[in-house]
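Quick one: structure below, then a few questions.
In this view, the complex is presented without one of its protein chains, the others remaining in place.
Chains: A, B and C, in written order; residue numbering restarts at 1 for each.
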Amino acid sequence: MAKRTLLGRLGESVLIVFCIVTLNFFLIRFMPGDPVLHIIGEEEYYNLEVHAPQVIEEIRGEYGLNQSLGRQYLTYLGKTARLDFGNSYRTKAPVLETVLFRMKWTLFLAIPATVIAAFLGGALGLWAGWKPGGRFDLAATPCFLLISTVPTNCLAILFLICFAFQLGWFPISGITSGGLTGFAKGLDILHHMALPLAVLVLYKTSSNYMLMKSTVSLIRQEDYVSTAISKGLSQGKVLSRHVLKNALCPYLTSICMQFGGMLAGSMMTEIVFSWKGMGTLIYDAVNAKDFPMLQTCFLLISICVVAFNLIADLLCLAVDPRVREGMNHVG
Amino acid sequence: MLDIEHLSVRFGGASEAVSDISLSVGEKEKVVLVGETGSGKSVLLLAILQMLPASASVSGRALLDGTDLLTLSPREMNRIRGQRISYVPQGSGNGMNPLLSVGYQVGEPLMIHQNLSKKEALARAVAALRRFDFGQEEKLARQYPHTLSGGMRQRAMIAMGVAQGAPLLFADEPTKGLDGHRIELVVDAFRRLEDQAILCVTHDLRFAQEVAQQMAVLYASQQVEWCSKEAFFREPLHPYSQAMLAALPENGLQAETGFAPPREDSQLAGACRYYRRCPWKRSRCRENPPLFPVGDGRKVRCWNYGS
Amino acid sequence: MLGKQPIAFKVGLFILLIILLVGVFAPILAPCDPYQMGTPYLRPSAQHLLGTNDLGQDIFSELLYGTRISLIIGLVSALAVTVAGVCIGMLSGYLGGWWDRALMEVTAVAQAIPSLPVTIVLAAFLSPSLWNIIIAICITAWSGTARIIRSRVLQLKELPFVKIEQTMGASHGYIMARHILPNLFDIVFVRGVLAVGNAMLTEASLSFLGLGVIGQKSWGGILHYAFFRSGIINGYWWWYLPPILCISLSVLGFLLLSYGGQQQLGRRN
Partner (left out) sequence: MMHLKNMLLSAALAALLVTAGCSAASTGTPSGAGGSSELTLRVGTTASADGFNAMTENGSFGKLNYTGLCAAPFVTTDEKGEVQPYMMTSWEISDDKNTLTATFATDKGVTWHDGEPVTMDDVLFTFRYQIQKKSGYCTGLTAVEKIDDTTAKLTFEDGKAFNALNSMANFVKLSPKHVWEKVDGDYKEYQGEDASIGCGPFRMTGYDPEAQVITYQSVGEYFMGTPAFDKVTVKTYDSHDALVMALRTGEIDAMYDYSNSLSATMAPSVTGVENLNPGMSDNPGNYQLVFGFNQKPTDDLAFRKAVRSALDYELLRTSIGGEDGQIPGTGIVAPPNKGFDPSLPKLSQDQEAAKAILEEGGYLDKDGDGFRELPDGSEMNVLITPQYNKTRQPLYLRIAEILKANLEEVGIRTTLDEESVRNADHATQVRKEGTYQLYIGYTSPGVAMYDTAFMYIIQNDSNPWGTCTLPAFVAAYEAKQQGRSYEEYSAAMKDLQAIADQEVIGLALCWDKAYFPYRTDRFEGFTNIPGWGVINNKTWFSVRPKNA
């Protein structure tokens, strides 16, 4: 039974990825703007336009941009299947290489942020949800609520101005200063990472906190919690064995979604702190109309989302016997 | 062993959810509290176990073998719960954790209070289940609560309550939401608990008749009568008790007055809570009567029996 | 009715009421015409409470007028997102079968698409009119609502009154409109109100990237020029902080409203 569901979900995921590949192609191909302008650069383009417009057409042919849309789509599908994502219009470098390099740095920022926030938000939310209206709840909830009302880029900018520019505690931008090796470089990267990490952790913690708090405060009212207390379990055991276990399914689902979205999730923070990850890559690619780059980024992001959705399902399957037996009332 | 004296519970600034309840449960004695849904029966049990939210203020005393449970610290209370008093929640509700196996949950108190290993606790849980003749108890122990029927679940929870061997059992509406046949199974389960004292709240008079030795009647959060089962069914004193009995099918369903408590705002401040419905009401009843002792250990809250 | 609502709901409503009033009465409240140009980069003074921008326009008046466009963007986006989400979720949940599969597949695709990047791509390539910005904000935002609505409809569908109507031969449209939809109200309310806040946050992000509405005064637009006309580097806090605060305050208002609604929801279930 579970095996069949699993296979079904896997097939569904593949279908979703295929849809996204298709959508990717058409979404980006229907955007206005002449990609040739960005392939050869603005100055050169205007120059050629005057002196040798046929060269522009030649380039168009070289990149297959003069073929019919259907043909272009088939070519694109074939290439995607072979993991050939082509070269960047802008830098001419192989797209996959660039994307993987940038992905590494996004993950370097996003994984610690997600993990830290998962534990921090979870623990704090558990505490606040267990004692709603308590002193901790009253102090923490407004703080986290406020954080989630500030646009990410604004908070990031304020952090940048305050801690990096005015106080000078942190470097302005980038991943590392360059010219360093070994341990010194590691420290330097940590130093560069502190501010963007802090911003990401704050946001993720606040949303995790809210989720955990509301889940726990609902579970708290469940009869089985009273039962557990009536058995004489200590508070810690009630929380860990009964409350947390029941809160885990929705919480893990949400954390998995965060993991799934992490490739694009830190975009604004990356842009503000010039962190050379996927977010800045996408932004630059949008500005440069670097279609192959955009398509590859979108594809990877989507695969990541789909994969982690699958993982979330698996985790819930492991935690919740009701899901295991295919019943339709989770949550 | 348990003596409750003038116990009242109030939530925040609202009116009392439980008001002035006095009763006692002797060794191995079965006491049943009857009253309509919403009369505050369950709150009473939770109040004694100190399981109400912080917003509740509890007054009065609840002496367990001489110690007032209401004054114990949470840590001390943890040693009472499950060990001295076990609690059986409503089977129709979510009283069992959906994510843990039945066996684990039945055996859980043993792990805490007797430091048994999981395996030993499980074996004891199976033994406890066996007391109630489920059949295929090992399999049942491995099952999850959502696969059980309401009656099964209720009996499993009774097993959970007795597995540890606590001398006093609190049961909350054990027959709620069950059909006749399943009620019989639950009654049967209760009958097997000869060694335990039981304080059970229910709205089901038939169930009370099967199980109780002593009865307490609650009306609009207030205890109105306290007597033996026999006395109650033979000769109920309070008009509300009489109305309840009259409403039983074998007595002809004579319930034309309707006896659910009226809404709070339509009650007369300070008057007897049954004033609006009472066939005997007179001017004296504009003042709420205390519980009058009327001999044989019976008590009743009505001006007709005292002055 | 209001007396029984949680305090969060009331506070949220109060904040939003004030913002709404400011938006409606902006022409009366504003000390200057926000389009009137004068001396650029004035510091805050009695005449210009928050100084002037790079064109010498009064920033305080800009803020008051900006309330309108920002609210419109938020509300219209939220309306579109919620209507789309409810329609798709309801059809999918109620009709079931192939409809359900197809619509849920579409929803899953929309969820897997990176929403902010797609929004940025659209905003970057479409002309910067108010409506295009709203389209860019809405394009993937409906999927969460659709899923939640669907699972609620699946529950509602099993309820006796719906079953009875079905056996009596009532049309699907009638049942959906008369019985399903009214029972979704609370969930729609909570999701819709959240969507307003999200749309406003997205607009702020777009403005930061230079992809916001142009020509009309909105909070995002004020921020845009504060970012790109050197308000940050020169430390003109009176230029970039007030729009951030306004955005945060209104998002807070909507958040409290939905938070209160959620509490209400939890209480009823």
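By definition in this document, contacts are C-beta pairs under 8 Å (C-beta built on N, C-alpha and C of every residue); 3 or more make two chains touch, one makes a residue touch a chain.
Here the structure is a predicted model, which means the values were calculated and not measured.
The hidden chain, counted over the whole complex, makes contact with A, C. Screening A:F25, A:F144 or A:F170 against the full complex identifies A:F170 as the residue touching the chain left out. When you scan C:L21, C:M37 or C:A177 for touch with the missing chain, the hit is C:M37. Only one residue from A:L23, A:L120 or A:L218 touches the chain missing from this view: A:L120.
Within the set C:I15, C:L103 or C:I232, the residue that contacts the chain not displayed is C:I232.
Among A:V95, A:A128 or A:L244, the one in contact with the hidden chain is A:L244.
Although one chain is hidden here, its contacts on chain C can still be listed: residues 35, 37, 39-41, 54-56, 124-129, 210, 214-215, 224-225, 228-230, 232-235. Touching the omitted chain from chain A are residues 32-34, 37, 40-41, 43-44, 46-52, 55, 87, 90-93, 101, 105, 112, 115-116, 119-120, 122-124, 126, 164-165, 168-180, 184, 187-191, 193-194, 197-198, 201, 236, 239-241, 244-245, 248, 271, 274, 276, 280, 284, 287, 289.
One rule holds in what follows: only the chains that are shown with their structure count from here on.
Here the CA centre of chain B is 50 Å from the CA centre of chain C.
Centre-to-centre spacing of chain A and chain C amounts to 22 Å, using the average Cα coordinate of each chain. Looking at chain B, one finds that none of its residues touch two or more other chains. Residues of chain C in contact with two or more other chains: none. By the touch rule above, chain C contacts chain A in their complex via residues 105, 108-109, 111-118, 120-121, 124-125, 154, 197, 201, 204-205, 208-209, 223, 227, 232, 235, 240, 244, 247-249, 251-252, 255-256, 259, 262, 266. Residues 12, 15-17, 19-20, 23, 27-28, 31-33, 145-146, 148-154, 157-158, 161, 214, 217-218, 261, 263-264, 267-268, 271, 282-283, 286-287, 294, 297-298, 301-302, 305-306, 309, 328 of chain A touch chain C in their complex. Touching chain A in their complex are the following residues of chain B: 46, 49, 51, 54-55, 74-75, 78-83, 85-87, 89-90, 93-100, 105, 108-109, 112-113, 144, 146-147, 157, 160, 164, 170.
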